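Notes follow once the structure below has been shown.
For this view, one protein chain was removed and the others were kept in their places.
On to subunit A.
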Amino acid sequence: MTLRRTGPLRVYPLPALALTSSLAILMFLGGCRDRSERAPLDDALATDALASEVKDIEGSISIDGSSTVAPISTAAAEAFEKEFRNVRVTVAISGTGGGFGRFALGETDISDASRPIKPDELAVCRENGVRFVELPIAYDGLSIVVNKENNFVDSLTIDQLKMIFLEEGGAKTWQDVNPDWPDTEIKIYAPGTDSGTFDYFFGDVVAKNEEMEHPRDDMSVSEDDNNLVNGVAGEKGAIGFFGASYYFTNQDKIKAVKIVNPETGEAVAPTSETIEDGSYAPFGRPLFLYINVASLKRPEVKQFLKFYLANAGNLAEQVNYVALTDEIYERGTEHVENRLAGVHFLNETMEKQTGTLSELYRTDNLVGAE
């Protein structure tokens, strides 16, 4: 091999670079979007110089937080972007705590939360001068259902649920749970282990103690809640659980079990009312948005929240949550419009307040966030 022969090879380190840079150009071309999309709006302007331009406003909105709330926010973002084409909404999922971490530094405009803000998170917000509006948007309800022909089970306590659903509970037949009940075998239908419903049912209520309590491993598991409905509907001894909205749409096929509220001792059936007023405990929880007041000044954020509030009920049900009552949405609208910053679930001394959403979420219960 002579140097002359290697001469033409000299260019070869370059193709790699040339390739990557041409790739970059390609990507850039693919990435250009805004200009072409805005063109029709300019045309519209020429023809009708006085039409409303509300839907042409520009800007970007960043949302972060709970994975439970994210489906509603994503659905809202998606629908909003279809109408407001120049606004870019990003919805990240860092979990409620992670979302608040960024929100308190002013990095995000809106924080999704599946629980009210905690005192320490509020303290960081205050330190950084972040004031926010607290806004409930939906209920996450969970229904425990049995077969229509099951006429012996009317209500269950949390302890009975533990007997049925836990490895440690050991109930194989209904008689094991209550001696008055027949010895029909219990067949369990549960959502997939990576669903939020599974996490909530076991992690937050039935198997809170992770070391001592384990979900049974002989459950029929399906990621599709409709399979669960059919499974429970087809077997007399079956029991299952899933999002309350699936029960509402399948009331003709299955029967919901009343759950004994551990605090009041009353057996409560899952209905929109009982989930909403908090008496269907502990299987109902409100979901929240926290909105930075400084961001609320921006026209695009204002429009987004207007849109979100107007559609929250539908969006929530579309992704299988329970809508709040119109009254709560009206109060929420009032809070957003008047920028009533502060918390409702903590009192002046930063202790947790207990009560139902409609009791606590009132303007006269607002504790200022300054």
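Details
Rule of thumb we're sticking to: contacts are C-beta pairs under 8 Å (C-beta built on N, C-alpha and C of every residue); 3 or more make two chains touch, one makes a residue touch a chain; residues count from 1.
Just so it is clear, contacts and distances are computed from a predicted model.
The chain absent from the displayed complex carries the UniProt protein name "Phosphate transport system permease protein PstA", chosen from "Phosphate transport system permease protein PstA", "VacJ family lipoprotein", "NADH-quinone oxidoreductase subunit H" or "Membrane protein". For the chain missing from the display, the contacting residue among A:Val301, A:Leu324, A:Leu340 or A:Leu357 is A:Val301, taking the whole complex into account. Contact with the omitted chain, checked across A:Arg88, A:Arg131 or A:Lys258, is made by A:Arg88.
Residues touching the missing chain, restricted to subunit A, are 1, 3, 6-10, 12-13, 15-17, 19-21, 23-24, 26-28, 30-34, 41-42, 45-46, 49-50, 52-54, 56-59, 62, 64, 67, 70-71, 73-75, 77-78, 81, 88-94, 98, 105-107, 191-192, 194-195, 197, 223-225, 295, 297-301, 318-319 (touch as defined at the top).
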